[in-house]
Structures are given as structure tokens and as C-alpha cells.
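Handing you a structure now.
Only a single protein chain was left out; the remaining protein chains are all shown in position.
Then we have chain A:
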Amino acid sequence: MQSYRLLLLPFFILVVSFTILYPNFADRTLKVVVREDVYSLPEAEQKTLVSGLFDRWEKDYGKSSGWTIEPKGTLPPKENPFYTVKGRFITSAKINQISQENQSLVNESKNKLEPTWIENMIRGGKSLSIKLGLDLQGGMRVVLKGDFEDYTSKLRDLYAKEIAELNLTLNNQSAKPEEKEKAKNRLSEIESSFDLSPMRKIVELEKAKMIIDNRLTTQNLTEPQVRIQKEQDAIEVSLPGVSNSAAILEILQNTETVEYRLEEPNPFTFKSQIAENERRMMDLGQREKTDIYVFQELVKNKAGKKAQDEFLAELERKYNIPKDYKVYAMWARGNSAKSTLLPRSFVVLERKIALSGNDMTNAQPSYNSNSYGWMVSFTLTPNGAEKFFDLTSENRGRNLAIVWGDKVISNPVINDPIAGGRAEISGSFSEQEAIRLANVISEGALPIPLSVLEMRFIGPTLGIESIEVGVKAVAIGFFLVMVYMIFYYRLGGFIADLSLLVNVIILAALLTLMDFTLTLPGIAGIILTAGMAVDANVIIYERIREEIEEGRALSIAVTRGFENAFWTIMDANVTTLIAGILMIRLGNGPIKGFAITLCWGIVTTLFTSLFLSRLFMELSVNRMGIHHLNLRPFFFGKKEGKHA
């Protein structure tokens, strides 16, 4: 390792790291988008709204932040309906707080932090700034109330048919007494499932909590906090550094399920009726009036699930669809794989669910190279496998539709009975959709619908004072350690400090690349990393000193010192790494946050202490003409050892 050329590698890595970290320090632009309907309000109202925003702005960011906002104090022009905020250290999470408080002025979900050129280059516009956790910067707090009324009414729907049949048996004079008894028992069993005791509610909330937890983890939010509020039948979700609360809310509340339903039997009486009608409209040149076109418009305008449901219910009435059947839209892409998923036609399915998401587990998205699309394969539970076999053997020739949320995504014909516990869903999915569908199957749907009870921005859970003191303390600690190292090991200490700095910079860049959310446990991991990095250098210098004291030539002493220390450092770091990897795999929340920083910290530490320090050391000894290496502290150290 005696070549200047090797310096190129750490130099290159440092340049890359600084580039990655650049967006954290760069001047940034944020667009705060004004709601469309504001422009049609009377002027007086507009003024109140605008002054509300700027009062709040002055209070929070007016003096201290150095941020600018354009245009100041007035409404932006209608052609460009947004305020442009510029400055350093802007996070959209911060601005969202103000947006939230001015909901009638700002369309918070459209706020956008403009990517810097580096983010455009490396990430295709995705953010590259370090996210701080709930404990360090606060975030969004959402309280979601479990809608148990809706839950029971859905449950009643599901059992409606069976209840009617059971009642019929009960009232039937000719039925046998044991049959009546059986029906009565079953009826009370069903009734009891509608009765939601507090205990039962908690169980359902716990289930929902678990699913929410999983969903948030897959969103790269490493440390969301989810807890149950018993008094209100609600779930409190605290989200660190969330920049788009609307998108997150959608993920949280999403109650979509995956299920199989049989299509109406061939010759598809109702479906063809609808299709016939649509064709006639098309022939008349009234494409805008076809049901499918209207429905597509509803979807495109984001009219919401309720509007869509009403539209479909209207359609059922229009075509006199019997109660046992329900109209669904069949969703697909247009001709190109990149076109959006939209409703393309209507199908009529049995209201009865043939196979529900509870019967499926372990879904995996995979790429199907034959059809150039993504598909999802899954395992059926033993119970589900049995049901699926019965279903497919009894209904040969009929179509079996897969319904995801409210969308029918495919309706293949049942050719043969399907045995064995595996099945797959192929549709024209994008990768994202395949992953989402797989998540819905694997994690299950939310057991209860959730509605937003409260949503607001919260401060850091550690408290502002603690963070200020903590940051100062860590900075002072770092500084003192560096001074101490120079005091104790002189040139060696300086080299150790240098490699420690490089270590932290590379680590920060790595964590940024991985969209890591930094929290206190994460910082603890970084402190431990720094400690172990210093330790590695200490071990090396102690070894070199021993070699020098035994009278070896300086360059040999350095080489041997590094070689002797190599396995000790390896052993210590590899064992810690194993522990860290286990923590990532088994642990959750805080444990995971700590372990991720620790593991990557070990990787960077091995690089900086075994490669970079050695390079610096050998270069200074062999190339820069340093003949005396004193690794004893100033003032009260022993006299330096003699070199041959």
C-alpha cells in the first residue's frame, strides 16, 4: 500500500458522498400550491385567507429561517397558483404545518419540494435529503377512528342471505325439530358476531394497528409510532417528517381487499345488455354519454369511492340487476404498458364472495417475461386450498373474477379444477401495483374502516430543549475526542481524526441513499460507530508503539502494527455486525433504526480504519519523510522509542 494512486479511491468516494449530501445544504425551492376554488371567492375572503397564511408565516419563519416567499402578502396569479418558498434546510414537512393550518387556502397535498439537480440526476427527482425522525423533528399526528357501525353493517350484508335462509327454516312448519334447533344455534352465533364488546373492539383495533405498522414500514417510514386510544376506539399514528400527508392518509385508511367472485353464468345476460347499450350510444356518436366514459371521468377527477359506488348502484337499478349480483368495473391498461389503469368495461359478479383475502397468504410479486408484465403469486391457506378446489371443480367453464378493492383486475375462465395450495394473479400490473397487491394479500385488509378524527403537526417527542442540548453535547463530545486523540497519539491522532471524519461523511451519504430516517437510536448507533472507529485506531497505534519499542524500523513497525491489529478489529466488528444484522431482521422500530446505522457504520469503519488510516500512515512514514513517529501523549508521555 505504498502508492499515491490509491488515494484516488477514498478521494473519489468522498466526492461522491459530498455530492449525495449536497441537497441537505443546498438552497431549495418549495412550491406551496393554492386551492383552485380560492380564486372564485369574494375578494374580502381571499384577503382574510392570505393574511392568515402570512401572519403564521411571520411568526414561524419570518425572522429566523432566512427563507423567502414569493409573492409576499398577496394571492399568486391564477396562471401560476403557487407561492415559491426558497431557502436552506427547507423540508416540506415543516411547510405542511402551515399549510395544514390554512387548509382553505393551500392544497397541501400538491405542495412540492423541487428536486435539486443532483436529485434529478441520481434519483430521477426523488428526494435525497436526510429525514429526521419523530423524536428529532416531529411530524404528523393522525388519529383514526374505527368505524364499527360501518363494520357491523358490512358484516350484516355478508350474512344477510344466510340469516334469511335460517329464518325460513325456523318459520317452516314442516321442518324437523333438530333442524330448527340447529338453525337457531347458528342464528344466535351469527347474531353474537354483530355484538361488539369492548374486548372485541380492542382485538380488531390491534389487528388494524399491526397492518398499519406493516404498511408504514413498507413506505420507508422506519419509525412510525402507532398506538391505540382505548377511550375513543381510535388508533393514533405519529409519522416522522411526513411531507405529503394526503398520500399517507390514503395508505392508512385503505381498506381495500382482494377476493374472488364468480361472474354471472354464460351467456352473460346482464353484461351483454350493458355492452349492447354502450355500443348503441357509440354508434350515435355520443361517446361522452356512455356509462363507461362517465365512470372513467369520475375516476380521472378523483371523485372518490363514494361517488363511484353510487354510480355503480345506479347502473344496477338501470339494468334491473337482481339482488344476488353486483356490477363491477373491469380495470385494465390501454394499448401501451405505460398507459394508466382505468375502468374499461362492466362485468356482473355474484354478490357472494367465493374466496376471500383471508384464505390467501405469502404473496410475492414477480416479473413474467412471457407476457412482459408483473404478476402476483400466492399461497392458499389449507382451508382456502380446499375451498378453491371445490369452487373450481363445481364451476368449470364459468369466469372467476379477481376483485382488488373495487376493481376487477382479471376474470379468467375456469378450465380445470385447481388443486394444490398455490395460485397466481396475472394482470397488466406495473411493478408498483404488483407490490401493492402482494402487500394487500400478505398483510390482509384493514379489519375495520377508519376515519380521520384529528390530524395535526406535532413537535419533536424528545422536546426542543433536549435536542438542542443533545446536538451540542454530541458536537462537543466529538470535538473533545478529536483533541484528545491528537494530544495522545500526535500525528497518529490526527490521522485517526481524519479517518473518523471521512467515516461519518461516508456513513451519512450511505444512510441518505437508503432513505433512512434518523432518530435518537440511530444517532446512538452512529456514536457507537464513532467509538468503535476510534477504538480501531487506538488498537492499531498501541500495536505500532509496541513494535517501535521492540526496536523495529518505523516502516516495518507500521506495517506490522496494522497486520497485528487486523484480526482483532475484524473479529470485534464482525461479531458486532452479526448482532446488528440480527437486530435488523428481528427487531422493529427503534431497534431497527439503531441496527441499520450500526451495520453500515461497521462497513465504513472497516474501510476507514483498515484501509484509509493505513494509507495515510504509510504515506506519511514512507513518502513524506517522517522519521520519528511518537505515539505517546504530550507532556507526560515517556520518551519516544528509538528507531533503527
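By our rule, a contact is a pair of C-beta atoms (placed from the backbone, for glycine too) under 8 Å apart; a residue touches a chain by one contact, two chains touch by 3 or more; residues count from 1.
Basically, contacts and distances are computed from a predicted model.
J.: Considering only the chain that is not displayed, what protein name does its UniProt record carry among "AzlD domain-containing protein", "NADPH-dependent 2,4-dienoyl-CoA reductase/sulfur reductase-like enzyme", "Protein-export membrane protein SecF" or "Sugar ABC transporter permease"?
T.: Cross-referencing UniProt, the chain left out corresponds to "Protein-export membrane protein SecF".
J.: For the chain left out of this view, which of A:Gln103, A:Ser153 or A:Gln232 touches it?
T.: In the complete complex, the chain left out is touched by residue A:Gln232.
J.: Using the definition of touch stated at the top, determine which of A:Val85, A:Ala183, A:Leu518 or A:Val534 touches the missing chain.
T.: Answer from the full complex: A:Val534 touches the omitted chain.
J.: Looking at A:Ser129, A:Thr461 or A:Ser499, which makes contact with the chain not pictured?
T.: The single option touching the absent chain is A:Thr461.
J.: Residues of chain A in contact with the chain that isn't shown?
T.: Spelled out for chain A, the touching residues are 59, 135, 143, 225-232, 236, 454, 458-459, 461-470, 472-474, 476-478, 480-481, 484-485, 488, 520-521, 524-525, 527-528, 531-532, 534-535, 538-539, 542, 546, 567-568, 571-576, 578-580, 582-583, 586-591, 594-595, 598.
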